[in-house]
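Worksheet: one structure, shown below.
Removed: one protein chain of the complex. Kept in place: all other protein chains.
For subunit A:
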Amino acid sequence: MDLLSGGEMIARFLKDEGVEYIYGYPGGAALHIYDALHRQNDVKHVLVRHEQAATHMADGYARATGKPGVVLVTSGPGATNTVTGIATAFMDSIPMVVICGQVMSYLIGEDAFQETDMIGVSRPIVKHSFTVKHPADIPMILKKAFHIASTGRPGPVVVDIPKDMTMPNEKYEYKYPESVSLRSYNPPAKGHSGQIKKAVDLLIAAKRPMIYAGGGVIMGGGADLLTKLAQQLGYPVTNTLMGLGGYPATDDQFVGMLGMHGSYEANMAMHHSDLILAVGARFDDRVTNDPDKFCPGAKIIHIDIDPASISKTIRADVPIVGPVRQVLEEMLTVIDEAPARSNKEAIGNWWKQINEWRKVHGGRYDTTSDKIKPQAAVEACWRATNGDAFVASDVGQHQMFTAQYYKFAKPYRWINSGGLGTMGFGLPAAMGVKMNMPEETVVCVTGEGSIQMNIQELSTCLQYGLPVKILCLNNGYLGMVRQWQDMNYEGRHSNSYMDSLPDFKMLMQAYRHEYVEIRTKDELDSKMAEAFAMKDKLVFINCFVDPEEHVYPMQVPRGAMRDMFLSKTERT
């Protein structure tokens, strides 16, 4: 057994846990840890330019791989700068371990220099948190942190480490804890078989079924099984914003995203369905619209690993608590063995109806305008990347257009902040993906507003050679805000105009990155191809899009799922 200091234990544990990269920023309380990192080569530390970006990088990596991302920061301001990133991961159930330095344990509570009660500050936005009380506890605490972050319903875990727990000359025996057991934490390993049978009976008997799949299918690694189940049954599938890629959007059984900016056909089909199979989705208010008017004729089967997600906003008729993979696997077996088959005629009629709905809006937008429509820019990006890129997004209209028009065919490729809606997420998240998957094409779709919230990371990209492609749908406005102001405030654009934008070309020069500008429709494809051809360069694609454009469909506030605006002049 080795004798290691607390700081060395952290570095060694991360290696033993199989962590390759951690993202962070040093400072007083974390210096012993940083010194220990310096004296080894197994775990690589990525120095960001702002701690928020470290959390988003770790988060981007986690979303693309399903594995927990790791962050290391100092106490006080270092720790508080991670709050937005932790909250972002928490809302979307993303596994993350955030190691924060803390002042010496004997100074805690004395308003010591750079002291912040990080356990208190982060309490509502973590799955759990730990304070280290003795250096010898570090390996087990970290093991528990990784275990909690990445099992059950994933989420961020904070580990607060007072500086005197990492003293270089105080050494203790280190042994990597191979296993961990927590008497009060036992996430379900499988679903209830009786409930699964009940669910299958309902599925087979359904006349107007819908499969509504969310982020849990992605993070739970269940996309392949969900696809198999859906195709075996031949039922329509819709994904939440978080679930995109959980079923191939290029397949005919996919009816698009549902919810506030969901497709007309997905929202109509949900509203009129008689059975909803919800898988790893949490009936968010951006999906259900008014819960009292939600899908009046539908029975609901709800598969979720977190019992608290079930019947939280919408009552489930058949709750199934369990991990998607195991539950779907069992469902497939039960379906195979079931004597009955689904009602061909009813399902045929249902598809006929859905195909009628498909013709009503069908994702149309004005293709005759002289201006570049943001939708067309996303479609061009899809073509330029063969629909196979990892796409991280910021928050706003550009995010919705990407969700609607970049047809994600595979899971883990759509990296966006859904629950918190964090502007500034896109670039660092894309960097986290690229760092770990250098061979893949990684795009950050952003707006001229969002990109400025973490633009300092262009410097990190330079330092580590992260050739992400930044597609900025530049409308000169906080477009999503402007849209709401157009619709609800008679077009009074209070503080939604982005004046004094930087000269992005000069900015890229300053950071020694490449710049491509797209000003006209006809150069969309060629310029996009030009940008993506620069494989080893970070390229900022400044695409000037129509500032007037709105995202449609858009649900009518407090209505049912079927109540939608379809354009500036039409509503259902």
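The working rule: a residue touches a chain if its C-beta (ideal position, glycine included) is under 8 Å from a C-beta of that chain, and two chains touch if they have at least 3 such contacts; residues count from 1.
In the analysis below, contacts and distances are computed from a predicted model.
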Chain not displayed: protein name in its UniProt record ("Pyruvate ferredoxin oxidoreductase delta subunit", "ABC-2 type transport system permease protein", "ATP-binding cassette domain-containing protein" or "Acetolactate synthase small subunit"): "Acetolactate synthase small subunit"
Residue in contact with the excluded chain [from A:Lys44, A:His128 or A:Lys171]: A:His128
Residue among A:Ile148, A:Ala213 or A:Ala389 touching the omitted chain: A:Ile148
Option touching the unshown chain, where A:Ser184, A:Ser500 or A:Thr569 are the choices: A:Ser184
On subunit A, residues whose C-beta touches the chain left out of the figure: 119-120, 123-124, 127-129, 131, 148, 182-185, 306-308, 311-312, 315
